[in-house]
Each structure stands twice: as structure tokens, then as C-alpha cells.
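Missing here is one protein chain; the remaining ones are kept as they sit in the complex.
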Amino acid sequence: MELYINMALLTMLAAVTVAIIVQRDLFSVVILSGIYSFLMASVLIVLDAVDVAMTEASVGAGISTVVLIGTLYLTGQKRELNYHRSIAVPLFVSLGTGAMLIWGTWGLPAFGIQDAPVHTHIAPTFLLESIPETGVPNVVTTVLADYRSFDTFGETTVIFTAGLGVMLLLGGSRRKKKKGETKS
Amino acid sequence: MFTIASIAVMIALALAVTRAILGPTVFDRVLAANTIGTLAILLLAVIGFLMGRPEWLDIALVYGLLNLIGTLAVLKYFRHGDLAHDAEQDTKS
Amino acid sequence: MQALDAIVQNYNYAITVFLMVSGLYIVIASGNMIKKIVGLSLFQTSVYLLYISAGKILGGTAPIIDRNYTIYSNPLPHVLILTAIVVGIATVALGLAIVARIHEEYGTIEEDEIFKETGL
Partner (left out) sequence: MMPAVIIAAGASSSAVAAGPAIPLDVYIDWIVHILSWAAILSGSFFVLVGSVGLIRMPDVFTRMHAASIIDTLGAGLLVAGMMMQAGPSLITLKLIFIMLLFLVTSPVATHALAQAALHAGEKPELKEDRTNEPGSPRAQLEEAQHQAEGKR
């Protein structure tokens, strides 16, 4: 049953993606990307990644939508303008990449089998040692904050740098503009 | 029992996605997005019971709150043209 | 029957490839920078789907230890993707800030208009 729910949700995901490609109204693109994030979070729940689904929903459907709408407010553009760009080159590049990726998936193990190489390396150790070593039942939390905590620390640094970049890009120039407006 | 419920919710989800893709105005899409959020919460709860692990319902609460925030952000933009609208300015001017 | 099995086994990978290719197509073909960034986030999301599909075990359950269950899905891809999601939103926010800055400088967010203006 979970397999069929998974397949149906993935089909809807593909349909929403096609709608995003075709759509020219930028608000609709933003709302459709929010819908895409909700559907993706549901897929992740079906695939047992509960924590990832929570993060994807809060980041993709929450923060990302609000940030995109904020940008639409700052730029004030409502529609994508219709330039007569040739679609031959993008189509060729993406179809070529797609063909190579499909060729690459032939070597992958079948979906959901238990003895795939991914599951034999270190994951059993994490699952077995989590309770005795840390006492936390949620293994994802254990790995994130205990076994790979330096990784998480690096991620925090990345977010800090990005926040700094956004503040430098937007803060300074807008303040100047506002001062100029009050003078004139 | 939960199989029937999950099939019903999946069909409803498919119809709501259709409305989001077809929707002639932006408001149709916002309405469909709101409905998809509700249906995702229901699907989450039903799948939790279907697989026998209904402990994940906290996530459904997160979904519900985010759904409201996303909808209100979009609609506030349309109503006032601004995300941080000050209601007092309306009465002053 | 065998064909059906093949479809079921490769459906996740096929959709992953489709999402990735559409993200790439939007980034190349669209001239609007906000839409380009939406395409970028589609591309990132397809990578999440690939990792999580690899970590799933059919018949397994979420990796929260409980006495009633013995088979759990692989927790390691979940951790990697948690990091990737957060870094992804940082990228998107920075990209959108650059778009807003470009709009202040050139008055447009269409690539072609900027090229026309600067004579590139």
C-alpha cells in the first residue's frame, strides 16, 4: 500500500513540476513551488524520513515561500516577460543530461531491498549503538548531534555566512536609498 | 478501514492538485494550496495509523501552522501589497 | 508482470531524473531570475528524493527505536539530507538577495533586458 501511495504522490509531483515550467505568472510559480514542497514532504513521510519531512515542510513550504514573496515585493514584477529565446539548446542539454542520468540509474540496486550496499556499511552500527551509547531513541537525532556533530557545526557556519551575505547585500543599499528619499 | 481512508484522501489530493494546476486565478491556486495542506495533514495521520506508528502526529501540527503562515503571507501581499503592513497608517492617511 | 515489477522498482529513480532535468531546463531556458531560483530549488529537492529513496527499506519503519519493530530504514541519508535542506535554503535566500540587489541596480530581473542594457 505504501508503495502505491508513494507512486501516486510522485506522479502528482511530476505534474506540478510541468505546471511550474509552463506557468509564466510569478505568483503562481511561487504558490506551485509551495505545493511542490508539501507533496515532497508527504513523499518523504511515506519513505520513512520523518525528520526530513518536518524540515522540508517548514523550510520549503514555510520559509522559502515567504522569502520568495518578499523578493517579489522588492522587485515588483508580476509576470515573466515573453522573450523569443530558442528552446532548442536548453532542451538538448537537459535531455542529454537526462539520458545520461537514466543510464546511471541502471547500476543502482532495486528500490527498497534490504541488502543494498547502503544498508550494510555503518547504518546497522548506528541503529544498534544508539540506545546503549546515548539513550536517545531517535537515531537521526543521535547521528546528527552526536556522531556527526562537527558536520552540523559546519552547517551552522554556512547559515551564518549566508545570513551575513544577505544582510550585506540588502541592508546597506536600502538604507542609502531611504536617506536619499527623505532628503528629496 | 484506513486503506479506504487513505485512498479517499489520495483521490482528493489528486483533484486539489488538478485545481492548483488549472486554476484560472491566483486565488484558486492559494485555495488549492490551503486544501492540499489540510489533506497532507490528514494523509499523514491516516498513514501513521495504517503503518501502525501514529506517534508522528506532532509533524501534522507543524504542517497546520505552516499552512496558515504561508496562506496569510501570500494573501497579505495581495491585500496590502506589503508583508509588514501597518494598519495604523490606513487610519491616519 | 515482470515489466510491472521493473516499473515499480525504478519509479523513484525515474521521477528523480525527471525532476532534476526539469530543474536544469528551468535554470537554462527561463530568463526570469526568480523563476531560475525556483528551478534551482527543484534541482536540490530532486537530490533529496534520490538519497531518501536509497535509504528506504520496504517493510521497514522510521528509525525511531521501539521494542515492537526490528527493521528500520537507513538513518544516515536522513541526516545528510537534513544538512542539505538547511544549506539549500541558505543558498536560495542568498540568491534572492542578489536578485533584489540586481533589481535595484538595473531596474529589471529579466536576463535579456540586462544584456540589452549593458550591451553584452
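The first chain written gets the first letter, and so on, giving A, B and C; residue counts start at 1 in each chain.
As a convention for this text, a contact is a pair of C-beta atoms (placed from the backbone, for glycine too) under 8 Å apart; a residue touches a chain by one contact, two chains touch by 3 or more.
Keep in mind that this is a model prediction, so the values were computed, not measured.
Among the displayed chains, contact with the absent chain in the complete complex occurs for B. Not every partner is drawn; the one left out touches subunit B at residues 1-2, 4-5, 7-9, 11-13, 15-16, 18-19, 25, 27-28, 30-32, 34-35, 38-39, 41-42, 45-46, 49, 52, 54-55, 57-58, 60-61, 64-65, 67-68, 71-72, 75-76, 78-79.
Assume only the chains that are shown with their structure count from here on.
Looking at contact counts per chain pair, the maximum sits at A-C. Separation between the centroids of subunit A and subunit B, computed from CA atoms only, is 18 Å. Within subunit A, contacts with two or more other chains are made by residues 30, 50, 70, 72. With touch defined as above, residues shared between interfaces to two or more other chains in subunit B number as follows: 51, 56.
Across the complex, subunit B is touched by residues 61-62, 64, 66 of subunit C.
Partner subunit C is touched in their complex by these residues of subunit B: 51, 53, 55-56.
By the touch rule above, subunit A contacts subunit C in their complex via residues 3, 6-7, 10-11, 13-14, 17-18, 20-21, 26, 29-30, 33, 36-37, 40, 43-44, 47-52, 55-56, 59-60, 63-64, 67-68, 70-72, 74-77, 80-81, 83, 85, 87, 89-91, 93-95, 97-98, 101-102, 105, 108, 110-114, 116, 118-119, 122-123, 126-127, 130-131, 137-140, 143-144, 148, 151-152, 155, 158-159, 161-163, 165-166, 169-170, 173-174, 177.
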